[in-house]
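All protein chains but one are shown in place.
Right, chain A next:
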Amino acid sequence: MSRALLRSVLELRTPVTRLPPSFLLPMRSTPARFFNQTTQIIEPAQTADADAIHATLTAARQQLAKQQQQQQQQQPQSTPKKPRLPTEPSLPTPTGPVSESVRTLLPILAAQPGHYITIHIHGQPYLVTEGDSVRLPFKMPGVEPGDVLRLDCAAAIGSRDFTLQGAPYVDGRLFECRAIVTGTEAEPMRVLIKKKRRCRRKTHIRSKHKYTIMRISELKIRSDVSDL
């Protein structure tokens, strides 16, 4: 005990310098620092309108294209990384005139009291009416509760007696459907037990998925299509 104490005291008296002073150390070659330019993440505004989102997206895309051009000019041998911005969806935006049957029958469809719409989100159909709550099977990135989404990809619009079937989608100018994001929810924890035969070991695999909840706040069908 006393010997150990003595040793520790001796060590304290003569502090052990494990490393020689810094000027005696060999020069460390500092690796060349690369300037990594990351793309700016642009989040939608609080009251995200479809037009506003589109405008910001296009602006961001233009800026990104400029940056990429500059980068390519500066370092032509390096391969530029793929941007993580969402790509613009290929929406059904026909600009031609609507057909004669739609011109005559859509006002009758719009005049009937109840309407339903089959909207497509990520290619998955959801048959909804106004005021319905939709629990998407995924967590939508970049949305907050209170954001308004314009849903313009519909496979069918209908009332009690009429249905306008799109091929594959209905003309986006004929209706206006909006949904408000009400929140994100989760499911109870899933536990999957993995077990092999003749082996006592068990693995518990836990997962908990998150879902975006939104409510269809508006569904309007144009009754006057004379200007299309």
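In the analysis below, a residue touches a chain if its C-beta (ideal position, glycine included) is under 8 Å from a C-beta of that chain, and two chains touch if they have at least 3 such contacts; residues count from 1.
Basically, contacts and distances are computed from a predicted model.
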Have a look at "Bms1-type G domain-containing protein", "Vacuolar protein sorting-associated protein 16 homolog", "E2 ubiquitin-conjugating enzyme" or "Large ribosomal subunit protein mL43" and point out the UniProt protein name belonging to the hidden chain. "Large ribosomal subunit protein mL43"
So one chain is hidden, and I want to know which residue out of A:His120, A:Arg150, A:Arg173 or A:Arg215 touches that hidden chain in the complete assembly. A:Arg215
Who touches the missing chain here, A:Thr104, A:Ser133 or A:Gln165? A:Ser133
Tell me, which residues in chain A touch the chain that this view leaves out? 114-116, 126-137, 144-146, 158-160, 180, 182-188, 213-215, 217
